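Shown below is the structure under consideration.
Note that one protein chain is taken out, while the other chains of the complex remain in position.
Per-chain numbering from 1; labels A and B assigned in written order.
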Amino acid sequence: MPDIREQETIARKLLPIIYVLDTSGSMAGDRIAAVNTAMSETMEVLKDVSNNNPTAELKIGVLQFASGAKWITSNGFVYMDDFYWNDLKAGGLTDLGSALDELQSKLSRSAFLNSDVGYKVPVIIFMSDGGPTDDYEKALKKINETNKWFRASTKIAIAVGDEANVDVLQKIVGNQEAVIRVDDLESLKKLIRVVSVTASMIGSRSRTDSNSTGDIMDGVKGQMGDDIQTVDTSTTVPDTGDDPGNTPDDSDDPWGNADWD
Amino acid sequence: MVFETGKVIMTSFGEPITIDSYIAGGGQGDVYKVFYAGEKKALKWYKPGALKDPDAFYENLKKNTEKGSPDKAFLWPEAVTEKKDGSFGYIMNLRPDGYNELTNVLVTSGGGGFTSFKAVVEAAIKIVSAFRILHVRGYSYQDMNSGNFFINPRTGDVLICDNDNVAPNGTYTGIVGTPQYMAPEIVMGNAKPDTHTDEFSLAVVLFMLLCASHPLEGEHWVVPCLTPEIEKRLYGNDALFIFDPHDPSNRPVRGVHNNVLKRWDFLPQYMKEAFLEAFSREAITNPNKRVRELNWLKALVRFQSDIVRCSTCGNEIFITNASSTVCDRCNELYEVKNTLKLYEYSVTAAKNTRIYKCQLGVCNADEALTPVGLVVAKPDNPQVLGFRNMSKTIMIGTTPSGKVNQVQPGEVIPLKAGISIQVFDGTIEIQ
Partner (left out) sequence: MYKMIYATTQGSDHIKHGILCEDSGLVLESEECRIFAVADGHGDSNCPRSQFGSNAACRIAAGEMEAFCTEIHDHEWEAKLLSEDRDTERLVRQLVTSIAAKWIKTVREDLETSPLTDEEKAGCTRYLERYDRGERLEHIYGTTLIAALMTDSYLLLIQQGDGRCVVFDSNGAVSQPIPWDDRCFANVTTSMCDEDVIQSFRYCVIDLKQNSIAACLAGSDGVEDSFPSMDMMHVYYRNLLLYASENGAEALNDHLAETLPEFSRKGSGDDVTICGIIDPESIAGCKPAFERDNTIVRQESRLHDLRERLTSMNGMGKLEALKKRFEEASETAEEKERLLQEATRKLEEYHDDLQQMEQDEADGLEKLLIWNRLIDSIFPGNRKAALEKKVDELKERQELAEQQAEQSQEEMAHAEAEYREYLAKQEDLEKEIEAAQAELDGLREEDGNAP
């Protein structure tokens, strides 16, 4: 008679943290070096976080984009223990659309999220220092319309330097307040770490808010202080409906010309 | 058993109908695309046993084909077929593109394809006038329900189908109708279909069109199982209007009837009054107390003119009392600069406002929708409005200073306050 108390190892839920990193030409040199350092340091810190978290186990995905996009974690998300940072090199364009297309194809139960019950809603961290060089809008529309994981994901963007296109990043994360601007490299390193840790802790909470972006941003702002700038909400554009209605043709019929005063 | 392509059926007078393809099927019968007399037509073939009294039905159908369609709004039976294999059918025109079944329009969110409420009111007017025509000819529509109405949501045009159930007043072809649209006395089994029962069904269809909810389905309707007993109570002599002023027990239920909860308050007072009258306890229990088609027309044409668009946000506004009204979406004031004072009330003089004969005074039902005038904008200066004579007679216009002008059909009078217009024994005052 099977003993019910003989419990199968109950796995913790899995929380994917996905990095979408700009490795275009403008990142070459100090910037990519800072990112490389930040990523390998952050992974060490995240190992601790993951081991001490009772509700969720972290899994990491890294997607780089320059001329085209490519998953560094090409077999799927990787457990913290198996994570190994190989320094990225920078060079090429800034094909954000390709990155979105890759997300669209892998964020699904039949691809990287291949578990019936295992995955929590992912955290996606975008990082870019420039503007897109391909048709990102088409890709963004497609992924928003067809991919519920992407829609539900907590999305945060890091805009590096002056040339970063903040508007585009805001559109991608769908939230003007979830874009963080950073200029100097030390702050960038710290920021990558802070965002990762805060997101992993808040995203794994079992009490569900369908989207924890607000809390994550609060946490990040608290720890980074003046080293970053976050973006203010801008005004919304009012809806202008068009005016059909039945308009009979009144183009060239005679207009009264008698004396009507 | 579906007919194959190429099968030939004869009309009752010996002309061949060739089957092309199957279109759709319902409880009563199947509809096919066919060739007849060199044209593409539709054939409806009844399922054997679907009709209670097939012989009476056949005779009535044949008579209808001989009398012809009362109006172009009716997709009318053109010819009956021979009796064959225990059943028969009839041919009619194919339904043109762009028309949706009213049932679909009512349940689709987002307005069901209507681009504006004004188009909804236009459709309502067309449905009423189509029915008027039917009744004037002495017919009654014995199976009126929203499945018979096809609406082109862009234009508001209405096409009435399934006219095989139309029969002269007093005849009974065995069709009884669907309970939701049936007059209470029919639900109770106390009467056969006639003009008054149609009037009730019409009121139900209009309410559903304008409020997207059934007038008798409120809290009484929220039961786990709709049994025949409950239906009899809901739609029979005990039926209660969801906004009945004396008995609030059947009010619309939040979460279920959200549409009408949103729309009712926006309807103009005169529309509400029409519905209150149509579904009052008197009207429910006494067929003679129902709202007549002419009165619906009068209310609806007035409503149509009271619908304008906010110039700031594009939202449709229902003008109250022909005076400046605040837009409920953006809170901007819509200024009513001019009005047209008519026989019983004033309407907003905005672009596309129409005046019909029934608004000028006493008028018989046939002429109710005769066009009188239309408010137009000057092509090169849309801010400047005028009133065009849309009738076929000459209008007499008198200026404030007493000058009298003749206005030919098609001519436009500038919209200036103080001008008084005589036409069809009635007066329109521009204010």
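By definition in this document, a contact is a pair of C-beta atoms (placed from the backbone, for glycine too) under 8 Å apart; a residue touches a chain by one contact, two chains touch by 3 or more.
What you see is a predicted model, and the numbers here were worked out from it, not measured in a lab.
A.B. asks: Name every displayed chain that the left-out chain is in contact with.
C.D. replies: Per the contact definition above, the missing chain touches A, B.
A.B. asks: Which residue from B:A56, B:L94, B:A191 or B:V256 sits in contact with the chain not drawn here?
C.D. replies: Counting the whole complex, the residue in contact with the absent chain is B:V256.
A.B. asks: Which of these touches the unseen chain: B:M10, B:A37 or B:V222?
C.D. replies: Final answer for the missing-chain contact: B:V222.
A.B. asks: Kindly note down the residues of chain A that lie in touch with the hidden chain.
C.D. replies: The list for chain A reads 1-2, 4-5, 7-8, 10-11, 13, 54-55, 59, 72-79, 82-86, 115-121, 148-149, 152, 206-210, 214.
A.B. asks: Spell out, residue by residue, where the missing chain touches chain B.
C.D. replies: The missing chain touches chain B at positions 222-228, 253-256, 258.
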